[in-house]
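First the structure, which I've put down as structure tokens, then a few questions once you've had a look.
Every protein chain except one is present and positioned as in the full complex.
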Amino acid sequence: MTFNLSSNIWVWIAVFFTLSVYSFLWKDNPLFKFAESVTVGVGMGYAMVQWFTLSLVGRFWTPLTTDFSSRFHLIIPAIMGLMLITRIIPRFTWLSRYALAFTMGAGSGFALPRVIQAGVLQQLYATMLPIEFSLHGFLYNLIIIVGVLSGLIYFFFSKEHKGWFGSIANVGIWFLMVGFGATFGYTVMARLSLFIGRVLFVLRDALGFLKI
Amino acid sequence: MRRLWLVFVVLLILSLLQAEDTFPPKPLTPNLIDIPGDGGNNVYISWKHFATVPGIRYDILRYTTGKDYDKHRSTDDAKFEVITPLQVKTQLPVLEDELYNDLSPYDFYIYTQPQENDVPKVIAVKLTDENRDSILALGAQKIVRVELEVPPREILDKIPNIFGEGAYYLILPDTLIANVYRPKSVPENVWEFYWSDLPYEGDLSLELKPSQKELDFVDKGVQLLLPGEIEQYYLFKYGKRIISLVTDSVRYTVKYDNISFLQRSSEENPIYPDSHYVYKVCLVQTWKPIKKVFMDSDTVGITPKNEPPIIPNALTALYDSTNSELVLRLSYSGFLNNIKTLFDNVSYSIYKAPEGMETMPVEEDSIEEESTPIGELLFKVSSTWKAVKLNDIKPNDNIFLVMTDTIGQTTKSDFIPFNPVTAESLVLPPNIIARDKGNDEGDQAILVWDYPELAIKYSVENPTPNLRTENVQERKLYWIPAQDGSLIEISDTIGLEEIPYEAQEVVNIIYPIPLDKLNVRVVYEMWSNEDDKALYGEFRFNDKRKVDKEYTGEMEFENVKPGTYTLIGRVVKKSGGLLKNPESKVEIEISVNKISTTKFDKPDYYYAIYRGTDPEDLTTFKYVGKADGTDREFTDDFGDWKDAKGEFYYIVQVIGPSYWVARTVLLGPVHIKGNWFNFSKLPIFFAVFIFVAVALFFVYHIKKGREFYVRPIAGIVHIDEALGRATEMGRPIMYVAGLGWIGDIATICSMTILGKVASKAAEYQNRLIVPCYDPIVMIVAQETVKNAFMDAGRPDLYSEEDIYYIAAAQFAYAAAVSGLMIREQTAANFFMGRFYAESLILAETGASTGAIQVAGTDDMTQLPFFLTSCDYTLIGEELYAASAYLSKDPMQKGSLKAQDYLKALEMLLLIIGVAAATSGIYWFTNIFKAVGTE
Partner (left out) sequence: MFWKKQLPLIIVFMMGLIMTVQYFIPHHVSKWVYVNYVDWAIVIAIFGAFLGYFSFLRVHITRIRKKTSNWVFSVITLASVLIMIVFALIDGKGSDSLFQNMFLYTSAAINATVFSLLAFYISSASYRAFRAHSAQAVALLLAAVIMMLGRVPIGDKISFWSAWGIPSINTVSQWILNSPNMAAKRAIALGVGLGSLLMTLKIILGIERTYLGN
């Protein structure tokens, strides 16, 4: 077995922080607090720099100044953005509503037909399965149709879940639970591999066990 | 004083770091090429990148009087500007400990020969008694090892590095590789001669062993060889490409890649013909964490020229004497084909020389505008044409080509020799029309033609593998892995010596034998255009009917008894009916007696499509794309609607396998316009209309003040309990609104619930912490909480420091919120909104502190984690309902009722849809079929 310690100081910094984060599993401690502060701070610094260079300059200032005649209208959202910032001064808080109104109104209008297309029509289409009189047809198509219908019944809010209605809603909740279980189980392995990834980082990149 | 020392030490260390590097070398042999036949505005630069050179990128620089390009460089360089950075993939350093790269036991020697304007040539030879003196006289040194991988930096730095030419391979006589039985798939045609009675048609598996020749080669032992000195087959099988050859004192690196870059003239870095440019290449590499090393190559200069056009080097003339028709194929091949997009050609003019002129007069390529060649102009087209057909050409006519470029330079071809052929009978696409494409923004035209057609292939398969292995060693068969593969049987006429070096002896053949019940797999393609409204393939086979609604393009019929069956394939229309035209129905016989496969019978011609603006002038017709013989439509996308203004005409050429050509009449004119309604979205339009109408009715109907029952929602009922307990314990409440932005429905609902939680918290006089991820959500949360506290009469308890922006990255947020939960010892945690993978981290940390937790989200993938780790969870729509439920606004409650009625509508549609699908009525379900979102 050969060691080949990394000569890159950054790698050792990363190893230190990796172990610091894992110390949180034992209990909250200064090492974790340190790592937490650093990731929050560095992440924020990164975001601020990228925000300034890529967003403020790249997406707003440069297009506005280099191609003013066709992009002059960017001033309008900029004014709305500034109105948003007036929130810092309590007296002018209400000005920020214009920006929010624009964003939310347009966002909702944007979403409305798409919600109907993807959230309703497409889901309905996918569930309109033919009932086949075979084991496969029963196990798949029929179960899906029954599951969707009973699941929808569970989500009825203005009718009491009693009697036959309640029983169907009860079937619905069983379907939901099995579905959640499947999603849960499906994710477990993927999550474990994340940990393996970090262990490999320490062993391979830092300590240099080459043959892993 | 002490500080001064510190500064000194730091500077000293820095200067030491600077001084040590002599490695890597500067980029070697930069070379510039002016692209021939272009407008003088393309430059091609290439250089050698050796495998052991560590680098992160190369910068290509051009001399210019302008900006500084990199502040790390000295002032001398300031006038070079980076044209482009090129990332290089350096090979990862690997430590080798295998013994085979140790060459000290063998007498391999190495020396170099200088080459002009290039790296030296590296020559490795095995010392023999004959060549010993002459080789040693050249100053050759003994090779102690070869490196097949790039060694780490520490090893590279130990001895000087020389970079040279020499594609050496280490040949390793691995008897293990030689003797292994290799399974090999063999095309059926080879075998028909030998076993025509196999219960099987298709590829067979062979198990092979090496021939005696190969075993003899292996016996030769370790060799160092160049590719030309060894058969390709052995090279790939036993050879390993050498990166470096190492002697005691020097490393000769011989493996390199030619890195190249084509610089085209652009706005930032223009290239003008007849201007002089100086280039160099800079290697940028990182050494130690924070230091950068730059290595510049020698400079090279170039003056790009606008050359006259280059005559197509694959220019051929196909002549059919019966019809006196001539097809000129106007295409490039080889290198010119790769760079033809850079040419600035404008047009082809085809001339017929006057009778009696036997040779083309020699003439300098002229730049004059109108240097009319002697002869009769037969045809003139734009230079994008692939081929042209000329009529009424006599066998002894002399035809030649004149090409023109953007600045009017012309090039004349020689007389084109005729290649006599028989014209292919090509069928022009029937029913072809060109028109504006509907439902678009006004930037597309469409050509449609022909009738819908089904193409079918099938295979007969064993449901489970049932293989038989037959030993054929006594027949002395050799398999030759040439392009198509062939077999040689050793007999009296063919001796062992005559078989090729790569032949392998056949030991076993393996083939499947059929079971008594087989599977038939049908694969099909549907060729149709949008006018046909063709939709599904429908198949009948062995009394079964299958429709491929999922567009898998294939279906399987299982457990078919041996026999002969008829497969009927038909095209189903969008409306559910069957198409009536004869091509849309296919009947084929399938013999289920042996395992077999068939292939598609696809047309071997294709369509070339040209678009022009002036029907009289063919030079305005430019090639816009091609369509396969199986295609039934072609969409001509202009890219920008502004380019699609005016009238357009189309010409379609059918180009056959031997390049014969047929041309359609002029199609058009086409006027392209933008549409004001997308009819493919009509079902969505109606759905929006109906759903919104139902919703509005109930929302406003309920407004009139009718109370109705709303079932209790567990998570909401227990908000009071959670807050009460937190107050009892004297510990704060945490409300997490997730990662969503304010436009997420879940976030908006979360804000409503936050209002409720905040007013309860104000009532109990408890502290409420809201860590935020999105700035806008933060301000809305601040406003919501402030209002709730004010309404409860406790504005003094509101603290803006508790509702703040905590982190800008997902897991930084998760870490910070987890830390907060533990440090603040929150007694009640709410997770409402949109969550991703961090959901479980938050919920589990919260659970470990013993807090009461209520969660709610609409994301299926995160719900299970909240369900297991939280006390109460609002599932999907419950989150939305909770927000309406908590609101005092009667219209909000009305929306709950509306939601239930719409749900009933959904269920009704679903039941009808299932019934329709079961009875084979497609039109109903197809209404719901989603059209693509943009």
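The chains carry the letters A and B, assigned in the order they are written, with residues numbered from 1 in each.
Keep in mind that, in the parts below, contacts are C-beta pairs under 8 Å (C-beta built on N, C-alpha and C of every residue); 3 or more make two chains touch, one makes a residue touch a chain.
Keep in mind that what you see is a predicted model, and the values were worked out from it rather than measured.
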item: Residue touching the undisplayed chain, where the options are B:M403, B:M778 or B:A916; value: B:M778
item: Of B:L262, B:A314, B:M357 or B:M860, the one touching the omitted chain in the full complex; value: B:M860
item: Touching residues (missing chain, whole complex) on chain B; value: 56-57, 286, 289-290, 292, 439-443, 641, 674-678, 681, 684-685, 688, 691-692, 695-696, 699, 742, 745, 748-749, 751-752, 755, 772, 774-776, 778-780, 782-784, 787, 801, 804-806, 808-812, 814-815, 823, 837, 840-841, 843-845, 847-848, 858, 860, 863-865, 867-869, 875-877, 879-881, 889, 891-892, 895, 898-899, 902-903, 906
item: Residues of chain A in contact with the chain not shown; value: 10-11, 13-14, 17-18, 20-22, 24-25, 33-51, 53, 55-56, 59-60, 73-74, 76-78, 80-82, 84-85, 87-88, 93-94, 97-116, 118-120, 123-124, 126-127, 139-140, 143-148, 150-152, 154-155, 172-189, 191-192, 194-195, 197-198, 201
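Here is the rule we use: only the chains that are shown with their structure count from here on.
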item: Chain A partner contacts - residues on chain B that touch it in the complex; value: 94-95, 152, 288-289, 681, 683-685, 687-688, 691, 708-711, 713, 742-743, 776, 779-780, 783, 806-809, 811-812, 815-816, 818-819, 822-823, 860-861, 863-865, 867-868, 875-878, 881, 885, 896-897, 899-900, 903, 906-907, 909-911, 913-914, 916-918, 920, 924-925, 928-931, 933
item: Residues of chain A that touch chain B when the two form their complex; value: 2, 4, 7-10, 21, 24, 28, 32-33, 35-36, 39-40, 43-44, 46-47, 84, 87, 93, 96, 100, 103-104, 107-108, 111-114, 116-118, 120-122, 124-125, 127-131, 145, 148-149, 152-153, 155-161, 176, 179-181, 183-184, 187, 210
